[in-house]
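Pasting a structure below so you can have a look.
For this view, one protein chain was removed and the others were kept in their places.
A and B are the chain letters, set down in written order, and residue numbers restart from 1 in every chain.
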Amino acid sequence: MSSDNNDENRRDFLMVAAGSFTAVGGACALWPLIDQMNPDASAKALATVEVDLSPIKDGQAITIMWRGKPVFIRKRTADEIKEAKDVDVADLPDPQDDGDRVKNDEWLVLIGICTHLGCIPSGQKTGDNSGEYGGWFCPCHGSHYDTSGRIRKGPAPRNLEVPPYAFVTDTKIKIG
Amino acid sequence: MNLSFTAPFKTSKLSIAVLVVSSLFVSPLVFAAGGGDAPEIKRQEWSFSGFFGRYDKAQLQRGFGVYNEVCSSCHGLKLLSYRNLAEKGGPEFSKEQALAIAKEATVIDGVDDEGEPLERPGKLSDRFVPPFKNEAAARSVNNGAYPPDLSVMAKARTFHRHVPWYTEPYYWLYDITTGYEEKGVDYLYALLMGYKTAPRGVVLNDGMSYNTVFPGHQIAMAAPLSEDAVEYADGTPTTLDQHARDVSAFLAWTAEPHLNARKDMGKRVLLYLVILALLLYLAKRSVWSRVKH
Partner (left out) sequence: MSDHSSSYEPSNGFTRWLDERLPIMRLMHGQFIDFPTPRNLNYLWTFGAILTFCLMVQIITGIILAMHYVPHGMHAWSSVEHIMRDVNWGDLIRYTHAVGASMFFLAAYIHMFRGLYYGSYKSPREILWILGVMIILCMIMTAFMGYSLVWGQMSFWAVTVITNLFTAIPVVGESITQWIWGGYSVGDPTLNRLLSLHYLFPFIIAALVGLHIWALHVVGSNNPVGVEAKTPKDSVSFFPFYVIKDGFAVIVFALLFAWFVFYAPNYLGHSDNFNEANPLQTPPHIVPEWYFLPFYAILRAIPDKLLGVIAMVAAICVLFVIPWLDTSKVRSTSYRPLYKPFFWLFVITCLALGYLGAKAPEGYYLLASQLFTAYYFIHFLVVMPLIGMIETPKQLPDSIAEDVLEDTSEAEKA
């Protein structure tokens, strides 16, 4: 009788051990199947971009690609800088001081994607609709951004995002 | 219970299997000498072959040197990026070294305002810049021949062993159990070592060289390597044999850049499977002990 019980216990133990060991292995095997959808090595390698700022004139803006996204780089005029600084931060939908959004007052670097639903705002070229605040205007749902890329009017919840970047020299930045 | 019934049978089968497999490892590999026209290519010792194989990064660095100074003027590596040179499991140059290598190349990236191609120095994320603009350009300066890209060359070539047909299964088994994946590398090494003066009576076409292992023996590439062709920083003797070995090893890596990681993972997976198989076998035996079958 007791030997029968022992047998049964041993059997149950082995079944449970084998079953859980299988489950653990299956779970481990799942990770590669999921991780393969993450950005691959060649995409990760494109994570940084160097941009030469010397050809950009006052008031001009350029768009470059970083990780497949447009990045706006604008050389602001003295008026635009003044406009951006004079705003009462407390009145903004997403309060942020202009000083926290730039590393050098002249240069505004932004990810050119509306924080509402991902469209690209206009205002990069002279003659583009740049909205009521002289910055950018998103044609999809009418969001207005100012000369610091902050949301002023419209459905977008947040200011245009500032990508990580650093000045390598006075006229060269490295994004990413 | 069932075991006691079948045990003698199983044991005898098992012992035969053990005998067969162990004989594979003790018996020396004999390649029949190439009959007639057939060249003899030997299986070489490589640090990266077999179960415990890993690339020797010092060798890959030397091999890159040989490629860079000798081969790269005609042969591209279009599947490689400069960043690969600094990645784990390869030559493992430092990021700075890899960047310095990349910067020597001129990359065409977009066009300027007049529509002319815009040139800049290479970056880590760039693919290796090919030596020629296109096939026609390559042929025009190479006596009509097209130097092939070498990215996967170490897997794109092979050779046939000239052994009696009834011994072939033995070689298959030997190759599989020892994980022999280096036929192409052995071929490359043999090719680089295979330049000889043409035997009497062999007339070479214009610009061709004689090579013992190249099919047809007439190869458009002149002997690329010679003693002291490339300087080694690590003091390894710069013999022809060493150059050929190092560049073959380097090309093995370019063809199979994740070999180290794959073989490491393989050991973990096999260990897991062996343990699971044991557990399942014990569970199976315990379950089946209830019934006779």
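Quick note on the criterion: contacts are C-beta pairs under 8 Å (C-beta built on N, C-alpha and C of every residue); 3 or more make two chains touch, one makes a residue touch a chain.
Because the structure is predicted, anything quoted here is derived from the model rather than measured.
Residue-wise, the contact with the chain that is not shown comes from A:Asp35, picked out of A:Asp35, A:Asp86, A:Asp100 or A:Asp170.
Residues of chain B in touch with the missing chain: 5, 50-51, 79, 84, 151-153, 155-158, 165, 168, 175-176, 179-181, 183-184, 215, 255, 257-258, 262-263, 265-267, 269-270, 273-274, 276-277, 280-281, 283-284, 287-288, 291-293.
Contact between chain A and the absent chain runs through residues 15, 18, 22, 32-33, 35-38, 40-43.
Here, only the chains that are shown with their structure count from here on.
Rounded to whole angstrom, the centroid-to-centroid distance between chain A and chain B, based on C-alpha atoms, equals 42 Å. Remark: chain B residues 81, 83, 124-125, 272, 275-276, 279-280, 282-283, 286-287, 289 touch chain A in the complex.
Remark: chain A residues 7, 10-11, 14-15, 17-18, 21-22, 25, 42, 45-46 touch chain B in the complex.
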